[in-house]
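All protein chains but one are shown in place.
Chain naming follows the written order as A and B, and within any one chain the residues start at number 1.
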Amino acid sequence: MSVAILRQGDYLIASIQSDLSDSEVIELRHQLTELVGRHRSRGIVIDVAALEVIDSFVTRALRSIVLTARLRGAETVIVGIHPDVAIAMVQFRLNLEPLRVALDLDAATALLDRLTQGDARDGR
Amino acid sequence: MDQEPYQAAADEESDRRAESRATADEESDRRAESRATADEESDQRTESRAAADEESDQRTEDHPASEASDRRTDGRAARPSEEADSLLQELVAYLRECRSELREEWARRISEAELLGVMSDEEIFSEATEVYDNYMDALETGSTETLETYARELSERIIPRGVETHEVIGIVLLLRDVLARSLFAKYQQDLDLLNRILDSYEPAANRVAVTVGVSFVEERERVIHEQQEAMRELSTPVLQLRDRLLLLPIIGVLDSARARQLTEQLLGSIQENRATVVVIDITGVASIDRTVANHLVQTVEASRLMGASTILTGLSSEIAQTLVDLDVDLGMMKTVGDLQGGLVEAERLAGYWGRDGSDSIGVEN
Partner (left out) sequence: MEDEARAGEQGRADEVRVAINDDADLVTARAEARAMAQRLGFPRPDPTLIATAISEVARNIVVHVGRGEIVLKPFEDADRYGLEVIAIDKGPGIRDVEAALRVDYSGRGGLGLGLPGARRLMDEFEIASDADTGTTVKMKKWRFRDELARLREERRRRA
C-alpha cells in the first residue's frame, strides 16, 4: 500500500506516497473509516502531495471519506494539493463541496483543532 | 474551509473551445487561399481564353466608362485574360521605361505629403527604388511573394524608427496614383485602351498595396507582442509582505495568457512561502472581460484548494460594473475596496491562522 497512516493524538494522518490506482484509493477509504472507529479519532488529515492527478474518481472518493468519517465523528482536512493539480481541479469543475483544505500539516491540525472544539463558526 | 460547488467558473470557455476547432481549420484554409491567389490568377487567365474574344467584341460595341467600371467590379474571372495579360506586360514595360522619372515624382510626392518624416531624403529615395522595382515585378508576375518578403524586411527596419501604418499605406497608394497618372497621360488619346489598361492595372496595383499594408501591420503586431511578452515577464511580482501573507499587485492589461501565468506564479509562491492569505490588488488594471474575470475566479479557487484565502482589492467602479454585467460568480471572492483595507483584513486573517496554528500545536514548519 502506498499510503502511510499514522496516529497522532486524536487525529489520523494519511500520507499518500505515490500516484494511486483506483483500487488503492478505495482501499484507503476503507482503512480510514475503519481506523477512525478503532481509535475514535476526531480528525483525519490526508496528504495528497504525491498525487499527480486528482480526477473525478479521486474527488468522489475524498468526498466519500469526508462524509463517512463525519458520520463516525471525525472531520477531514486535505493538504498538499499541488498547484498544477489545483488548476486542473478548478478547470475540470469538480464538485468539491464538503472538502476542507489546508496548506500543510500544520495548518490542517490547527483547523481540526478548531473544528473539533466546536469553534467552527466561520466554516473554515 | 467552506467549499462551494465549482460552478460558474469557465463554462463559457469550454463551449468556445469546442467551436474553435472548426474556426482554426477555417483560418488555415483562408491563409492557404490568400497565398494561392496569385496562382489562381494566372490559371484564370489561361482558362478563360475562349471567352476573351466574345468579351472584346462586346466591348467595342459599347465602351462607356461606366461599363468599364461595372466590368471591373464583376470580378476577374470575367476579364478577357489573354488581352489583359499582354496589356499588363505592355504597361509594365512602359512603367519600367519611365522608372527614374516616376520614381522621382513619387519621392517628391512623399515628401510633399510629409510622409516618412523620420527618414532622410536619401533613405527615402533608396527605399523608393527598391519598392518601385519590387512593385513592377509584382505587377508583372502577379506573384506578391517576393514583395511580401521585401515588405517585411522593410517594416522590420522602419518600425523601430517610429514609422506609422498610415505612412506606409500612404506611400504605396501614392505610388499607385503616380503610376496611374502616367498611364492616363500615355493613353489619354484612346479612352477605350485606357480603360482596358486600367482594368489590368488596378487589381494588380491594389493587390500590391494590400500586400505591403498587411505585411507592415503584421510585422508591427509581432513587434508589439514581443514587447508585451517582455513586459509581462517583468510585471508580475508576487511579494511576501509578512510571514504567510502574499501580495500580488496586477498592473496593466490582463489577457488570458497573462492571467494564466499569474495563476501559476501565485500558486507556486503560495507553496513556496506556505502562505495562508493572498491579497490580489487590481487597482492598476483598467478593464477586464469575461474570460479574464473567469481566470481570476479560477485563480482564487485554485489558491483556496492549496489552502490559502484570497482577498481581492482595488476593483474600479468600471470593473465592478463589468463583473456584475458579465454575471461572473464572485460569490466566493472576498473583496475589499482598497489595498490598505485589504491588507488590514489579510493581517487579521493571517494573524488568526498563525496564532491558532503555532500556539495550539507547535508542529515544525
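The definition used in the following text is that a contact is a pair of C-beta atoms (placed from the backbone, for glycine too) under 8 Å apart; a residue touches a chain by one contact, two chains touch by 3 or more.
Note that the coordinates shown come from a computational prediction; the quantities given were computed from them, not determined experimentally.
Within the full complex, the residue among B:E90, B:E229, B:D243 or B:D338 touching the omitted chain is B:E229. Among A:I16, A:I46, A:V85 or A:L115, the one in contact with the hidden chain is A:V85. Screening B:E221, B:D243 or B:E272 for touch with the missing chain picks out B:E221. Contact between chain A and the unshown chain involves residues 19-23, 52-57, 82-85, 87-88, 91-96.
Within chain B, the residues in touch with the undisplayed chain are 5-7, 10-11, 13-14, 16-21, 23-24, 27-28, 31, 218, 221-222, 225-226, 229, 255-257, 264, 289, 291.
We adopt the following convention: only the chains that are shown with their structure count from here on.
One inter-chain figure worth recording: chain A and chain B are separated by 48 Å, centre to centre, where each centre is the mean of the chain's CA atoms. Listed in rising order, the residues of chain A touching chain B in the complex are 79, 81-83, 85-87, 89-91, 93-107, 109-111, 113-114, 122-124. Across the complex, chain B meets chain A through its residues 1-7, 9-11, 263-264, 267-268, 270-271, 274-276, 298, 301-308, 353, 356-357, 360-361, 363, 365.
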